[in-house]
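The complex appears here without one of its protein chains, the remainder shown in place.
Coming up: subunit A.
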Amino acid sequence: MADNTIINVKDVHKTFVSEAKQSLWDRFRGKTHEVKRVEVLKGVNLEVAQSETVVILGSSGSGKSTLLRCINKLETIDAGRIYVHGHMIGYREQNGALVAERASVTAKKRTDVGMVFQHFNLFLNKTALGNVMAPLRDIKNLSAADARIKAVHHLEMVGLGDKLDNYPSKLSGGQKQRVAIARALAMEPAVMLFDEPTSALDPELVGEVLAVIKRIAQAGTTMVIVTHEMQFAREIATRIVVMDQGLIVEEGPPETIFTNPQHDKTRALLSRSQTSPQASES
């Protein structure tokens, strides 16, 4: 592991276990409890170095979101290790087994990882400024004045200097997502994770968000981005990672992936996007 490794995912396995809905009649007959298991990550390895922009591609259900959420310990894992900045997140090792660590310890480590969600997840009772200030006050313990200066700075950076006092209900989708980006970025995380940041947006609002993300990448922020925007992926990525059915099946620099894809799945993804109306536009 090189010194400048920010994220190190080693052989991570994740299975979702859900209890199938059982009718009263089934239970009455003493039918055994049905448990549904879906193995979503089947041994994923991924290293992300400082200043890299890694874009994860993959068809729906391939496990992209789950992988990002595991890096932030929003999901538990069954096996493997995830290190952020050299620290294992969510667990400690005891006799070679994973033991969940205290919530407050995980919380501290999470400040190293910023996350932007598909559905923005803004605090609805706070203005744009309030959203960005809240974690600076609550987690970083900045004074109101300092938090305000910092929050305003980051909101201006995403082009929302004139929307400070708007509540989320008075912002467009693109503006909401830019507030979410400012909120995460203001915490100065070591890495930013984006889970389909534009797929809940009207097409005409996608550009403004992508432009902001691009600007952050150019400033040297380490990022992992899940997206279906192929053109954007090609422009912004320093490395492309292709996932299929819970595994990374191909990775490499964007030029190689886009011009000379090796894996069938990658070819399928690329050809599908080339025939989609959005890609043919550009």
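Here are a few things to note about the model shown:
Assume a residue touches a chain if its C-beta (ideal position, glycine included) is under 8 Å from a C-beta of that chain, and two chains touch if they have at least 3 such contacts; residues count from 1.
Here is the rule we go by: contacts and distances are computed from a predicted model.
The chain absent from the displayed complex carries the UniProt protein name "Amino acid ABC transporter permease", chosen from "Sigma-70 family RNA polymerase sigma factor", "PP2C family protein-serine/threonine phosphatase", "Xanthine dehydrogenase family protein subunit M" or "Amino acid ABC transporter permease". Listed residues A:Arg110, A:Lys163, A:Arg239 or A:Lys265: the one in touch with the omitted chain is A:Arg110. Note on the undisplayed chain: of the listed residues A:Lys14, A:Arg183 or A:Lys265, the one touching it is A:Arg183. In the complete complex, the hidden chain is touched by one of A:Asn4, A:Ser18 or A:Asn125, namely A:Asn125. Among A:Asp11, A:Glu34, A:Glu93 or A:Asp138, the one in contact with the hidden chain is A:Asp138. Residues touching the missing chain, restricted to subunit A, are 72, 74, 103-104, 107-108, 110-111, 113-115, 117, 119-125, 134-135, 138-139, 167, 169, 180, 183-184, 187 (touch as defined at the top).
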